Structures are given as C-alpha cells and as structure tokens.
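Left out: one protein chain. Kept in place: all the others.
We just call them A and B in the order they show up, numbering each chain from 1.
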Amino acid sequence: MVRHDVVVVGAGLAGMRAAIEASRYGADVGVVSKLHPTRSHSGAAEGGINAALGNAGEDDPQKHTFFTVKGSDYLGDQDAIAVMCEEGPGDIYELEHMGAIFSRTDDGRIAQRPFGAGGAPRTCYAADITGHVLLHVLYEQLVKSGVTVYEEWFALDLVTDGERCVGVTAWDLVRGGVQGVEASAVIMATGGLGRMYRGTTNAYACTGDGMSMAWRAGVPLKDMEFMQFHPTTLKSNGVLITEGARGEGGYLRNSEGDRFMFNYAPNAGELASRDVVSRSEQTEIDEGRGVDGCVLLDLTHLGAKRINERLHGSRELAMDYAGVDPIEEPIPVRPGSHYHMGGIDTDVWGHTLMPGLYAAGECACVSVHGANRLGGNSLLETVVFGRRTGAAAAQDVRRNGSGGVFSPSAAAIAERSIGRMLDKNDGERPHVLRQELADAMYDNAGIFRSAEGLEACKAKVEELRERYDRGVVVQDKGRDFNTDLIQAIELGSMLEMADCLVTGAIARTESRGAHSRLDYPERDDEAWLRHTLAFYDEGQVRLDYRPVTITEYEPAVRSY
Amino acid sequence: MKSSYAYYPGCLASLSQKELDTSTRAIADKLGMTLVDIPCSTWCGAGDVHEARPEYYLHLNARILGQAEQLGQDTLMTICNVCTLNLRQANAKLQADPELLQRVNRNLKEVGAASYSGGVDVRHLLWEIAEGDGYEKLKQIAEKPLTGIKIAPFYGCQILRPSRLLGFEDPDRPQSLERIIEACGAQPVDYPSKIKCCGFPIVLARAEVALGELIQPLAEAKEAGADAMVTPCPLCHLSLDAWQGKASREADMEFDLPIFHLAQLVGAAAGLSYDELQFKRHVVKAYPVTDKIYQGV
Partner (left out) sequence: MQVTLKIERYNPESDESRQETFSVDVVEEATLLDVLDVIKDEVDGSLTYRKSCRMAVCGSCGMRMDGDAVLACKTPMRPLVEAGEVPVISPMGNLPVLKDLVVDMEPFWAKFRAIKPYLDDGGEEPPVKEWRVQQEELDRVMTEALCIQCGCCVSECNSMEADPDFLGPAALAKAARFVNDVRDRGGKSRLEIYNGPHGVWDCTRCYFCNQRCPKGVHPRDAIAKVGAAIYQEGMHSDGGARHAKVFVKSTHQTGYLLETHLVPETVGPVNAIKEIPFALRLARAGKVPNPLKPHKAKKLDEVRKLHKLIESQEQATLEAANAGPTRPPADPAQAKESE
C-alpha cells in the first residue's frame, strides 16, 4: 500500500508533464506506469508540435484556434481550443528551456513547418523525432523533480469512496501482487486505444486501460466514436510515416502516377486534413487506383540531403519495414488507425465529473480536437493540459485535502479477481478474441461506416465481451513478470472501449470529421452539433449528449 | 594483394614490439610485397590522442596519408589494429568532406607538410593475405606447415569494429585468422572471446578492469586446447604476452601460452628461423611451441 497526494497513471508526455507540475506546486506525487516512462507511445510521434510562435511568418493564436476549430469539423469546444492555442507558445518555450532540441531557423529561433490543414507553418519540430525528443526531455525533468515512479505497475481499477476517487489498485508486474495506491487526486494519462484496430500506428501498449477504468467507475467518456486514421502508414506493420514528409513537400500518387489529392482538396492537396486525406486514399484504393492496397508517398524529388537532414527517421522506418529507400523509390502507404479524439470527459483544467479524478492527454477529451485532430495538436495538448491538470490537482489537494477512505479490501478484491483469471484452464486464448475484434473494427468501424456494418460490429463486440466474460485462458500461471496476464486484462479494456465507440457511431447519423457514414454522408449540425457521452450502465453502454461550446466561430462548410 | 605498399609499422613495432617489424619485413620478402618506408611519419596517436585531441589526431593522420601519397603509393599497409582504425577513420572523414580536407590541408601547408588529396587506401596485412591472390601466395610460401600445432586466433577489437569503418569481414563471426592458420598448416582453435577486448587501452589506468578482460581469452583458449595464440595487433600481443603473468596470478590459472604475431606465424610456416623471427623477444617463452615447429619435438 502506497500513498501520495497526487497519483498520475501513465507516464507519457501528458502524465509526466502533469506530475512535474503537480510537484512544482508542492504536492507529493507518485506516478504509476505499466511501462518505463520513456517506453511510452508519445515517443513514436514524429512530425511536430503546433504553436503560434510566428517564427515562419506572421501568426497569432487566433489563427491557430480557427484552423483547429475548422479541423475539428466544429465539434471542438472553442473555449478549450482557445486556451490551448493561447498558452501553446509559452509551453513550447518552456520545453526549449528544459533543453528540448528543436530544429532551428537560420537565426537560431525554433523552426516551424506547415502541417496538414494548419493554414500556416506552425509546427515546431525536432527533425522527424519530435515525440522522442520531448518524451526524453520530460523524463529528464521528471528525474530532476525526484518524483516517485512505480514502474511496470499496471493500474487495474479506480477505488472510490462514495462519489470520490481515492486511488487505484495496481498489479506489480515485476514482483506480482496487487498494490493499493491511495491518493487525494488521481490523474489518468494512459493514452489511446488504437490496438483495437487491425492496421494501427499504435504501440502494443495502447489499449485504453485508463478510459476503461474511468468508465467502469461511472465517469462518462466523450465522443468515443471519433477515431482518426492517419493517411501514411506502412502496410507490413502499420508503422507511421510522419505527416512531416508531406510538410517537407512529399507527394501522394495513385497507380496512374497522379497527385490525386487535388481532386479531393483542390487548395490544400496533400496537406488537407487527415480525415480528408485518409478518405481520399481509401477511395482511390477501393476504386482500383491503388498499388497493392496502398497509394505511393513520393519523396524522391526532395533529394538525399533534405531527406537525411529532416526525414532521417522516416527513411530508416521505410527501409526497415517497407524495404524501400525513399531517396530512390516512393513508399507504399495506406490509412491506419492512429489517434483517438474521444476519451474521458474533462473540463479545461482536467477535472472529470468525479471529484478526485482528473484526466489529460489522449485518454482525455476536453474537447480540443472535436471530430478530427490536426497534426501537431496532440503533442501540444499533452503539455498544455498535462500542465494545467497537474496544477489543478495539486491546488485542489492543497485546498481540500484528502476526501475519502481507501477501502482496505480493495486490493484483496482485485487479487481474487486476478486469481480467478489465472486459475482458468479451459477456454479461449486472448489473441483469438483480439484478432476478431481488430478485424471487426477495421472492417466495420473504420474509415467508412454504415448502419449495417456498425450493427454487425456491435453484435460482434457484444459476442466477444460475452466470450471474454466466460473467461480466457492465461497460460502463464506465475506471479513474476506475467505479461500473458497483462495482455488478457488489456483485451478486456479494449472490448469495453470498442463497445462505447461502436455504440456512439451507430447513434450518430451524420458524417463529421473522422466519422464518415456512407448512409449519412452530410454533416447535420441541427441534429448533431453535440458531444456524445457514453456512460457505464451495468456493463452496458448508455448514451447521452451535451452541447458544444461555440464562442467565436459559427459552424461553416469545411473544405480544403 | 598489391605489388607495393607504403609501409606503416606504427609505434610499438618500432619500439618494444620490434620483432613484429622484423618479421613483417622478412615475410614481405617471401610474399613478393615491396614495402616502401615512410621516412618522416609519426605514430598515429593511438586511442588517447584520438580522444583527447581529435583535431591533432586528424592532422597527424592526414599528414601520414599525405606522405604515403607523396611516395606514389595508393595503399598504406598497417600491422596494428589501432593504427588501422585510426588511419581509416581519419581517411573516411577526409574523403567524405571536401571542406574539411581543404581546411586540414591549409594547416598542413602552413607548417610545411605535404598535403593529402584523399587518394590512399589503408589495409592491414591480415586482409592482404586472408583472401584472393594474397591467400594463394601465402599457401605457396607455407612450405613448412605447422602440422599438429593448435593455434587460437585472437582478433581484438579495432580490426573488426566499428565495421562500417573497417568492413573487411563479418565483425561478429570473422574467419580471416582461421584461414591463415589453416594455410600455415596449423589447426585453428575456436573459443567465444576471440573478438573481445584484451584491455590494453586501460591496462595502466585501470589495471584490474583490464586484467578482468584479459583473463577471458587466455583461459578460454587454454581450455579449448590451444598450444599458442596468434594476433594481428601488437597492443593485443603486449597484453596477451607481457601481461600474461599478471593475468595468470589474477585468475589463479597457468596459461603457458606463447603469443605469435601474425607475421611470425606466417614466417614460421615459410621456413624462417627462430632468430629471424626474433621469438626471444617474447616475455612468455615461445620455445615449447617453436621447438615443436623447428625440431618436430
């Protein structure tokens, strides 16, 4: 049993930024992470982080706000977006002062390049390994802060006392056994859930565990149906090739060699919004103008020098996982699930509807991305809202102190549940269900959706949940470093989150942002300019809705 | 194999490891290699100058390469792992960066030294006789095969790694020494640490650590039944030979392993005598094995 003022679950960019900030405010902070912090998926981000610094030309946060609002297909909460865009520059400068190695302009300022649908070059970058650079600089600061990190502890459930969150239970992966982690404030920063899809850019660890914990404890999840598909992923294993490749001037070509994007986005071309590009690519592929199920990302005209300087990481990935040297040949790419706009419902300070529970980063939904996220805004979200949430949690604890009692039986209950999982010997192996889920989601809840497909998907998810509840077989019966157990638990998270996603998708009879319905191809602001809320209702998904906060920008037609 | 080389013995072969230079010249003769001395060269600076004063190291080695070029040679032959890496690394840097080469040449000119245009390749003797016509020539001259002698090859580090600078053979599973041992009629003995470090770079500043490293190849070669060891590097030779006593005490094991320079192994198989190859300059006496070779004992 351990105790801290603030416990952060998840140690990616958002989690670490929150922990550092809470610590600065004088809170005693503990971080619980199922991975060592620098293994977090934030490190895979490549292209950059947006902020209206004005280093590549005139810019201001209002412009950034507008393009983000537009990019969200008007589902983003405009007050939250304005906060993110206004505070962004300060956070970037702070990262630089911490030592982040941003690429520079000729006069030594932070360089910025264009990114999809940004409208202006606003994306700060560190070659094409921005996520890696930021992840490591925050880990350095985390080490400096002296905050306790419980590495390779897998958080299982929220522990509540009445309406309040008073901590979590966690499985110590290294030594085995459930630990109670008591806290006056818990910040969920557990990232996304791309692994529920076949063909994803996400790491194996992205299984939506934190969202699942919050949901099961009664906290609503917002806009779950919005899953972004990144246009340029590799066929062999879904690995991401950064949008920065197009930002540096790369082209997308079909089997006929045409830069087809100009048929879909006459102005922005390859740099249209991600949902637009993904849909365009899928259409080209479906209509027979693909190459082996892909389109071609052509960087050959950029030249070896530019590629080696700015896109060195992408080149390595293309050579390792697609067998192609982008200096010589185009890279075959196709859309893959990438970023989840939805998540735990929060306000602009990371508060959820449950006192004592906060959330930040990809697992949260403020909402700053609405129905579709702009490239470069996710990294920004993690630091801005990571910071704000850490500050809010620490200040709330100082003001209110601890709010409840951590039940002494919470850990024992979790132990028994794990014991039951380990005892099961006959039944299905988790990977069977995992594969069926991934196929169903990609086929029916992917880029193009329809009532028929979604209903079939829902039925499949319900069937899988039933099969899972009957018990899957964990072959590793040991308590030491049991990754077989962890993978089985993660599957449970994914099944629950898939249910929330698909249920929301069925209900939303319009197309907006990344949610594209073949049977409802138009955006319907009258009926659907609202956030979906998914509640836990005795294991089932119950939907409700909430209006979108509109301040400056009335919803308009979104074209590129 | 080239008909002539700019010959770069390095510092140890000119000093405490003189037998290596003597043996090399003797077998070059047999192999039909013309070795052209580089009269005004310096040593390569070894790892310490390379690390502590990288600019100085770069210029020293550029000067050596320039001198080789001046002699009309397009290949410089080394007989030491450290020289090989040092010269090849400097060469690679200079050949890849014309601006750098210009700057270095400006400095060389200013002090009255010859400049370098980047036209020399650096090769270790080992590479010249491990394959191709060099290997054929080796087989030809090995008239006195070292039958029944078990030799454990010790590669050391800087003839293999980093392979992008050396690149002669697979750095994880090299075979050049084994081939040469076989060509000389002896039996190569395999053991895991043949590509690990002898510890020489830190044998003075970190004696305990170095001995911890050195014990491994000696013990493993001994346990694998080797009569002797062979190495292409005079620094490794100094470790394995001159420090063998210390390693033996540290490990509480008798090694009694004579250490051959590569050139001595070839020389013995080519019929050169104990004195011609200056075996008496070894700290661990070679005669338990050389007696077998020369007297068939």
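Annotations
Here is the rule we go by: a residue touches a chain if its C-beta (ideal position, glycine included) is under 8 Å from a C-beta of that chain, and two chains touch if they have at least 3 such contacts.
Since the model is a prediction, treat every value here as computed from it, not as a measurement.
Across A:66, A:262, A:349 or A:481, the single residue that touches the chain missing here is A:481. Taking the complete complex into account, A:320 is the one of A:286, A:320, A:466 or A:552 that touches the chain left out. When you scan B:43, B:116, B:154 or B:191 for touch with the missing chain, the hit is B:43. Between the chain not shown and the residues A:9, A:31, A:49 or A:110, the one that touches is A:110.
The omitted chain makes contact with chain A at the following residues, 35-36, 38-41, 43-44, 53, 92-93, 96-99, 101-104, 107-110, 127, 129, 132-133, 136, 140-141, 143-144, 174, 203-205, 236-237, 239-240, 313, 316-317, 320-321, 323, 429, 431, 473-484.
Residues 11-12, 14-18, 39-43, 45-56, 59-60, 63, 107-108, 110-113, 157-158, 161-163, 171-172, 192, 196-197, 199, 201-202, 204-213, 242, 245-246, 280-283 are the ones on chain B that touch the missing chain.
Here is the rule we go by: only the chains that are shown with their structure count from here on.
Centre-to-centre, using mean CA coordinates, chain A is 55 Å away from chain B.
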